[in-house]
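Take a look at the structure set out below.
Missing here is one protein chain; the remaining ones are kept as they sit in the complex.
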Amino acid sequence: MTIVATDSPAAPALRRFALRGYVPLFPPFAVLLLFFAVPIGMMIGISFQDPKTAQFSLGSYQRFLTDGLIIAGLFRTILMSGLVAICVTVMAYPVAYFLARSTSRWRAIVFALAIAPELAGVVLRTYGWLIILEDRGFVNDALIWLGLVSSPLPLAKNLFGVVVGLTHVVLPFGILALLTSIQGIDPNIEKAAQILGASRLSVIRHILLPLSIPGTVSSLLISFTMAASAYATPALLGGARFKVLATMISEQIMFYINWPMAAVMAIVLLVLMLAITFAGGRVETRLHKKLNV
Amino acid sequence: MNRLLSGLFWISLCLILAFITLPLLVVVAASLSPSSMVTFSPADWTMKWYAALWASKWLDPFILSVKIAVIVSLVSGVLGALGAYAVAYEKCPGSEAIMAFLLSPLAVPQIVKGVAIVLFLSSAGLYTLLGTPGLIAGHIVLTLPFAARMIATSIYNFDKNLDRAAQILGASKWQRVRHILLPLIKPGLFSGMTFAFIISFNNIPLSVFLVRPGQTTLPITVINYMEYSLDPVLAAVNVASLIFILTTIFLFEKLGGFSAQIHGGSK
Partner (left out) sequence: MSDIDIELISVRKTYGNALVVGDISLSIPKGEFVSLLGPSGCGKTTTLNMIAGFQQPTGGEIRIRGRNQAGVPPEKRNIGLVFQNYALFPHMTVAENVAFGLRMKGAPRAEIDQTVNTALKSVHLEGFEAHYPKELSGGQQQRTALARAIAPRPSVLLLDEPLSNLDLKLREAMRVELKEIQQQLAMTFVYVTHDQEEAMAMSDRVVVMSGGVIAQEDKPENIYNAPRTSFVADFIGKSNILPVSAVRATGDQREITINHSNISLAVGSDQAGPPAARFCCIRPEDVRIIGGEAFAEGANVLDGTISKIVNLGAHLDLWVTVDRDITIKALVRSSRSDQLKTGNHVSISIAPAAIRLLHE
């Protein structure tokens, strides 16, 4: 019905009908405009206001670039997200490979184990890690009881704790990203290499790893962006002094009541996300072209 | 060499799976332990923390969360179906751009959406919408893209010949949508709604800005409590809400998951 002959007598009727096709879009568009597009626009507007007088001002942007604490928070965000991206991808790889290649009945169980935690929500998992990692937690109790350490190790309320917690939160997404990629590699290619005399290690090095680079990139990408925009895990596992962009934003809203500053921080986070997604997307397309997959 | 490698592979796989399950097991054990010392011996286990949940301190936020999640799931299902219908079934011109707009909230971190909505409500003088109405609106923005995408996918996978078959048998557009399209995309519709329910029920980054005293969702109540104490009642709350989520998924699956006849049918 997309091609309508101009000389056909049915044309006007069909065209009127085509317009009616847009009617169902009104409700979802209205909701997205009112509660998404307009608020984002207002947020951008507010970022150019002076916190006190509401006059036009670039002050908040200036402060963002010059305030050492804020810049430190930005770099802490990038460092934390980078570490999480690496940990997630390294840990996701063996699981994804197993899920892609296994035909045993364990496959379903491993799949459920890998994905199920996602249903539990962030709070439960963060709480779990807190009681495992805190000073009087599980791991420290065990270490002291074994006599390996005399005082509790600082496992929570710092970068280490946050990276552990976030890795756990993001891991299922890394597994899914790599799984899709590895499933796309024809297992016969691996067999062909083995027939040609390649050892397991050379198959991994020369076949599997190069061919799964697109999956690795998308796993790194999704892990980085999820970690950088995470709020609850850094807030709970990081403690009061571990500040990243997400927690600093909520602090600006709830404690300092400095809307322009919160808006600026949110915009920086948004731009960081979009830039990484865009750059990563370009890298992925190029890899896909190169590998012809 | 090959054996060493595969040995290493299996060990790392087991360790990673242990890493994934450890916090869940610890929380379950903690919820049953008599004191904040976590014990794994079933003989000492107690249900007292679960009994403590029967107090308005926990019940009220739970009921609010359920109420919001149900509304969000229904509204996302309807709005997502409308959008997906226009894009994937009517294929109206510009459908790619329309889909991109419907999915655009996914590109924005939740915390940024949260800030934007709270600034919008505050500066537009809509303070009164904070709490339940604001939470519902915010969660819909969050879940609508997922629902629209899932429903659109199932419409794309729907065999267009079935629609033509119904049409040539004399079914009007409305009859085709009601008797052919809707029943066949029901699984997609229900998984979209289930997804919306879970996202809404567990949400923190948006809710944290939108709650108000007396109208606080369960996850926000829990993290507020966690700032002061880690006592095992939290473990019980978490396990109980996980069980609730699993039950809900099961119910949605019963309602919307089609009996086997649909799979392997035409196509």
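Letters A and B mark the chains as written, and numbering starts fresh at 1 in each.
What we mean here is this: a residue touches a chain if its C-beta (ideal position, glycine included) is under 8 Å from a C-beta of that chain, and two chains touch if they have at least 3 such contacts.
Quantities reported herein were computed from a predicted structural model and do not represent experimental measurements.
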Omitted-chain contact residue, chosen from B:128, B:175 or B:229
B:175
Among B:22, B:52, B:71 or B:162, which one is in touch with the chain left out?
B:162
Looking at B:34, B:93 or B:183, which residue reaches the missing chain?
B:183
For subunit B, the residues touching the chain missing from this view
159, 161-162, 164-172, 175, 179-180, 183-184, 258, 261-267
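Quick note on the criterion: only the chains that are shown with their structure count from here on.
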Subunit A to subunit B, mean C-alpha position gap in Å, rounds to 17
Where on subunit A is subunit B touching in the complex?
2, 18, 21-25, 27-29, 31-32, 34-36, 38-40, 42-43, 46, 91, 94-95, 98, 110, 113-114, 117, 119-125, 127-132, 134, 138, 168, 171, 199-201, 204, 225, 228-232, 235-236, 246, 249-250, 253, 259, 262-263, 266-267, 269-270, 273-274, 277
Would you tell me which residues of subunit B are touching subunit A in their complex?
1-2, 5-6, 9, 12-13, 16-17, 19-24, 26-27, 30, 38, 78-80, 82-83, 85-86, 90-93, 98, 101-102, 104-105, 107-113, 115-120, 122-124, 137-138, 140-141, 144, 148, 198, 201-202, 204-205, 208-209, 219, 222-223, 226, 230, 234-235, 238-239, 241-242, 245-246, 249
